[in-house]
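Other chains of the complex are left out, but the ones given are in their true place.
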Amino acid sequence: MNTDVFFLTMGAAMVLAMHAGFAFLEVGTVRKKNQVNALVRVITDFGFSTVAYFFVGFAVAYGINFFAPVAELNVLGDATNGYKMVHFFFLLTFAAAIPAIISGGITERVKFWPNAMATVLLVAIIYPFFEGMIWNGNFGYQAWLEASFGASFHDFAGSVVVHGMGGFLALGAVVLLGARKGRYTRSGRVQAILPSNIPFLALGSWILCVGWFGFNVMSAGTAEGASGLVAMNSLLAMVGGLIAALIAGKNDPGFVHNGALAGLVAICAGSDIVHPIGALVIGIVGGAGFVIGFQFIQNKLKIDDVLGVIPLHGGAGLWGGIAAGIFGSTALGGAGGVTFMAQLVGTLTGVAIAVAGGFIVYGLVKATMGIRLSEEDEYMGADLAIHNISANPEQDMANH
Amino acid sequence: MNTDVFFLTMGAAMVLAMHAGFAFLEVGTVRKKNQVNALVRVITDFGFSTVAYFFVGFAVAYGINFFAPVAELNVLGDATNGYKMVHFFFLLTFAAAIPAIISGGITERVKFWPNAMATVLLVAIIYPFFEGMIWNGNFGYQAWLEASFGASFHDFAGSVVVHGMGGFLALGAVVLLGARKGRYTRSGRVQAILPSNIPFLALGSWILCVGWFGFNVMSAGTAEGASGLVAMNSLLAMVGGLIAALIAGKNDPGFVHNGALAGLVAICAGSDIVHPIGALVIGIVGGAGFVIGFQFIQNKLKIDDVLGVIPLHGGAGLWGGIAAGIFGSTALGGAGGVTFMAQLVGTLTGVAIAVAGGFIVYGLVKATMGIRLSEEDEYMGADLAIHNISANPEQDMANH
């Protein structure tokens, strides 16, 4: 059991690192005048998420809190050595991924404190509500699925519980916020807004890729349960995603580096039950689907989802939830124990809660506090407007 | 026991990574003309620290050396599989943090080789002297504390042994070195010297935050001793620190990213005995105290501690040592076994040794070799003066 504390500490540290990955993916993709804001928003979202999940969210999902003295918390000198504490840490890094995902969609024009308020509501209530339904059997939802469709909803590491949730929560936020100034002209033309820094974007992607093996493998919860299949499937889906996005995205660096992530999003749900070749296919579809979805949402639907988090986390997450029901079947070399219908219904339930939750939470915040920067602040950039400093202060001052 | 080698390897690798974090925190905070020097100084300080600790320091602290043949070192095929070797590695990464911490205070005007000389003296003698007193019971100091104040000095992961020591050693170094040219005018005005690169600063902070979970959790020494409480308390103190610094620092990116570190510095000592809510409070005080201390030292005391390592590692470390004596008590939900007086005396002893040690070592080096760059070299920047190359050579040459 002591190895389990070690095991989850490594997992939690790796997923904590992913938050740095989210930050740099965003820093690289936004314009230079919004880099500082991206960094500060991601780290403070993590901070507020921790507080919200510690005081409320964890109890919502699992009915556990930590308000007794250390002696009674049974964390010292007992057989588990504080396992449930590090388990909290591990699950918090997942919960905190929700605002980190959304952040990439709403960046460059969102207000700081209203966003923090939305973060608290999401991590204290909306996310743990669905998390508890799926991972803790709350409300009898899983039992109902099993009775109705022959299996409960299988989402091993959160294609839907985390990524689908985050990606589709972003939909309401992005729509309510509106597009960045100049993104779409009155005549309906789409204007490119160029990213500031491809190396930072790539750095963010690499950090996310590496940390993801903690996200997926440590989702087993115990060292005893650690599975080589999960590691291998994550690898193959990542690779499938990046190769597909390379080709579909015509060698674009943003697509290839995000394509790897799309593959990883898609494999979370079924990583413990699909065949490695199935994982490769899941990743390929995830990566290609991301490129197509990104272009469709930005150019046809004209939704200004800056980093493409709706297709990346939402779209690939949705696909991952359903794909576990296809490639997890023994007929396709998988381990079985899942049904297509349970996966489909479970996935759509998550998407529906996310879409509704996003419009409710951001609608509430918009109505009460306002969520969008003033036109002047957006033009000046969130860095100077909110943080009173730019990303390269020495150089930027010299240029004035 | 074999799991312990794995356990400490991960811990050592994570704290090794923190040195990259120190490097980038400094690169981002200094002016562009000193970025290369920051990078080279941090990695070579690590190199010289390793040699000093291997040949001298480790024996000073623990009375162990490694000068026998491998067969007699009992590292192959024995029950521990070379545990004491990886334990050396883990402790070395702590010892090497001393010059890495100081580096941030003395940067932008310190000479290269005299600094290396100070590094060797600190890691071979000063640090292991105090380390051995506290962590190896040397000189009967801990026994005396226990007899006098009812408990030995509890510093689980080094709030005082590592951070307080590093931060207060920097005091002598920074004072003896003097402020950077132009930092304070003759009339006593404080002039802002702007940081070069906020994303690099943030990257450094993130690397440090993630690595810190190796610093704290692996301080248990064995996988068996790994404690979920330590992981959770580190998380909550980090979050408390960053939120407090965000607010006290008015959304400044430097404060929020360093505030997380202040919380982590402060929790090291008591992370295994305080209640998670105590950890949150310790972090909040650490983060807010850092912002206040930073401004006081820079603007009132006019000490040019560039990265603020005196308030960050010194101040928050001092607070952490004492706080373990407050929040560790069973009355505040802690695990007990500590007394306020033992924590206070132990902490102040460390601070006193550090302040004295800093003035002695840097005074000695100053008297014999000189520690400050010439005025022309400082003006030109340490990069061109010492390393004959700038941070962006291609672009910088094109601009000439």
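Order as written gives the chain letters A and B; numbering starts at 1 within each chain.
By definition in this document, contacts are C-beta pairs under 8 Å (C-beta built on N, C-alpha and C of every residue); 3 or more make two chains touch, one makes a residue touch a chain.
Because the structure is a prediction, the values reported are computed rather than measured.
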Discussion item. Just want to confirm the stoichiometry: 2 copies shown, so how many copies does the whole thing hold?
Written reply: 3
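By definition in this document, only the chains that are shown with their structure count from here on.
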Worksheet entry | Between chain A and its twin chain B, rotation from the CA superposition, multiple of 5 degrees | 120
Discussion item. So the centre of each chain is just the mean of its C-alpha atoms; given that, what is the distance between chain A and chain B in Å?
Written reply: 33
Fill in: Residues of chain A defined as touching chain B within the complex
2-3, 5-6, 8-10, 12-13, 16-17, 19-20, 23-24, 27, 35-36, 39-40, 43-44, 46-48, 50-51, 54, 66-71, 73, 75-76, 80-89, 92, 112, 197, 200, 203, 386-395, 397
Fill in: Interface residues, chain B side, partner chain A - complex
3, 7, 10, 14, 31-32, 194-199, 202-203, 205-207, 209-210, 213-214, 217, 223-232, 235-236, 239, 242-243, 246, 250-254, 256-257, 260, 272-277, 280, 330, 333-336
